[in-house]
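With one protein chain held back, the other chains of the complex are shown just where they sit.
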Amino acid sequence: MIKGKILEKQIKNEYMYLKVEMNENIHIEPGQFLMLKNDMDKNMAKPFSIMSQDGKEIEFIIKIIGDFTKKLSQKNIHENIYLRGPYGHGFIEKIDKNKKYVLLGGGCGAAPLLHFEKNYPNMVENIKIGFKNSFVENVVPEYKLIFENIEKKTPIDWLKENDFENIISCGPKGMFKALKTMDKNSYVSLEENMGCGIGMCKGCPVKTINGIKMVCKDGPLFKLSEVIL
Amino acid sequence: MIKGKILEKQIKNEYMYLKVEMNENIHIEPGQFLMLKNDMDKNMAKPFSIMSQDGKEIEFIIKIIGDFTKKLSQKNIHENIYLRGPYGHGFIEKIDKNKKYVLLGGGCGAAPLLHFEKNYPNMVENIKIGFKNSFVENVVPEYKLIFENIEKKTPIDWLKENDFENIISCGPKGMFKALKTMDKNSYVSLEENMGCGIGMCKGCPVKTINGIKMVCKDGPLFKLSEVIL
Amino acid sequence: MIFEDIKNPFILSSGPSGNFQELSKIIDLNEMGAITTKTITPEPKEGNPVPRIVNIENGFINSIGLQNPGIDEFVEKELPEIEKYKTKKIISIAGYSPEDFQMMIKKIDDFNIDAYELNFSCPNVNKGGATITQNFDLYKKCIKISKESTEKPIIIKLGYSDRILKLVEIAINEDVKNFTLINTLKGMRFDLETGKPLLKRGIGGVSGSVIKPFALAMVYTVKQNYPEASIIGNGGIFDSDDVLEFKYAGADYFGIGTAVMMDPELPISLKNEWEEKYVL
Partner (left out) sequence: MIFEDIKNPFILSSGPSGNFQELSKIIDLNEMGAITTKTITPEPKEGNPVPRIVNIENGFINSIGLQNPGIDEFVEKELPEIEKYKTKKIISIAGYSPEDFQMMIKKIDDFNIDAYELNFSCPNVNKGGATITQNFDLYKKCIKISKESTEKPIIIKLGYSDRILKLVEIAINEDVKNFTLINTLKGMRFDLETGKPLLKRGIGGVSGSVIKPFALAMVYTVKQNYPEASIIGNGGIFDSDDVLEFKYAGADYFGIGTAVMMDPELPISLKNEWEEKYVL
């Protein structure tokens, strides 16, 4: 396990921003995820993408929804968390590198899109991320954001008003379903409850036209046309 | 539940001294105990005597031996614990008030003896408490202590060298067994794993010549001649 | 439903609150929906040797061993006090044979009590308790004779079992549709220094928050298969979220056991919390 020290923490409503310093230098490709643990206890680890990496420093945006994220949110600055990874494939391994992409995000699922945009700016045509809450304003540049409560509009609505071809999307299942009805070249980064994070436990299956795949090992990015939602 | 704020904490090896301020003023008779909880979670409470009370301030000496006491020892000053009580009978209800007693203690079991001596100095003829560890030196006046490792002597050895009649003893079972072989008017404060602390769950029985009693409700002090060890 | 006119669905389960002498000084038992006595047996029982208790994280292992004064002393000394509570009074009984159950019911049926809970699930005795369910025929006879001995509702208390549906089916065939699910599960811990079990008797019964997932699974299984069953959900109920889960699983009533030992005031505060959130 890699030890991570919490350097910064901001919480607003159910969202949390976290900057963590790892005690080892590992390279995390945008789209890959880490398995986090709050303590060296007998609880399972949980999957999280990162929003950016600068050497040993990594940033997260995390939605506080259950036991794990609640405990994480109660950690203080300078306290430790534990992590292993990176797991899954970077987006770059899965997409056609000669195209430019529109990145479409919903909520915390958007972290890897921000990471991708930072590391591969030339491959990004545009980016829109829907949030219900304006907390991320200081963390994420404003032009990338759509506040659904204010603008009464989702990233999907925005997409409909524009003419883009290649999409990488992270977010709730509803967003993928909407995308599926549109005739685009879309990739989606799936989320599923995970056990091992590396493909062994068969805990995170997704049905595809090529049979059952594991989100953790074969994804998390899949071609939307291959996925049976 | 009463809330208690930790005011002072000292740890040396496996012993811990704790001063706690309660948010309610309850009177605890020497010999009675409290049921403590580390957090408002779903773990059970644990029984502890106090060493002294000054209004809302109470002092403990606690041996760190298992999960509960380990967690308690990790609490910081100003953090909260939770407690209910007092439970059990004060020594004074059980003993002959016209006599003077020698208080004989072993380890942390000695807390209520110190409490008794403080509140009823006129009823105390002498006091000796055996400790394996000199941590308590600053907490407990030296003349009361026997350091078993240094003096190679236990409170029982000390008792044998003297001629006392009335004894109140708190400590390990071995001490009570030794006392039982001596022809004295002895009272012993028993310890048993507890559930409820108030006599309902039948978790803390002791066999006596008058049938099964509950340590929490009928004790913790018993006449040694009545107890079947 | 077990009771037509119960005040609320919160029931003190058998054991942790004894026979209420102590608890009644702390909380007003008349505010509970029902209260269940500690299991009574035909003969007095001393219970098991100490230590009888081990704490585990979010749980509790006990080997009390049905310590109780026996039916006669119970009737003489405790029942008259219990009769006075203005709430539903459930008498928990356990025996070795159908005749044991019959005899006990006869002795108490004329008192002011409301129902019987047949304890077929105590893991802490070598005879009776859970051992009866090893023999379907004996189990069935105990239910049948109990049913025939009284007009009052009979509740069957079962533990976590891989044959839970079979045990429920047998009861339902005897026209007994009321179940308390679940009793404690068998568990143990060892002293790392001596290598000996921490409980003198070795194995005890695990209760408290750790058993909630198992209790929910049993309640759900029974309710899915027998929607007509009336169920007292029991196992790790401490707060209104726990109650909600048991409700979703299919419980009609909610038993509070270990939580009473943790905090004797909890039954009332939980009932109030529930009523504020979901009833009023």
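Going by the order they are written in, the chains are A, B and C; count residues from 1 in each one.
Following the convention adopted for this analysis, contacts are C-beta pairs under 8 Å (C-beta built on N, C-alpha and C of every residue); 3 or more make two chains touch, one makes a residue touch a chain.
Note that the structure is a prediction, hence the values are computed from the model and not measured.
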Omitted chain - touching chains that are shown: A, C
Touching the absent chain when the full complex is considered, from C:Val75, C:Leu244 or C:Ile268: C:Leu244
Residue of C:Glu57, C:Glu81, C:Glu148 or C:Glu276 touching the missing chain in the full complex: C:Glu57
For subunit C, the residues touching the chain missing from this view: 56-59, 61, 130, 133-134, 159-163, 185-190, 192, 195-197, 202-203, 206, 210, 213-214, 216-218, 220-221, 224, 241, 244-245, 248-249
For subunit A, the residues touching the chain missing from this view: 1, 37, 41-46, 67-68, 84, 192-196, 198-206, 212, 217
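Throughout what follows, only the chains that are shown with their structure count from here on.
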Chain-level touch network, classified as line, ring, star, complete or other: other
Rounded Å distance, subunit B centre to subunit C centre (Cα mean): 34
Centre distance in Å when subunit A and subunit B are each reduced to the mean of their C-alpha atoms: 55
Contacts with 2+ other chains: residues of subunit A: none
Multi-chain contact residues (two or more partners), subunit C: none
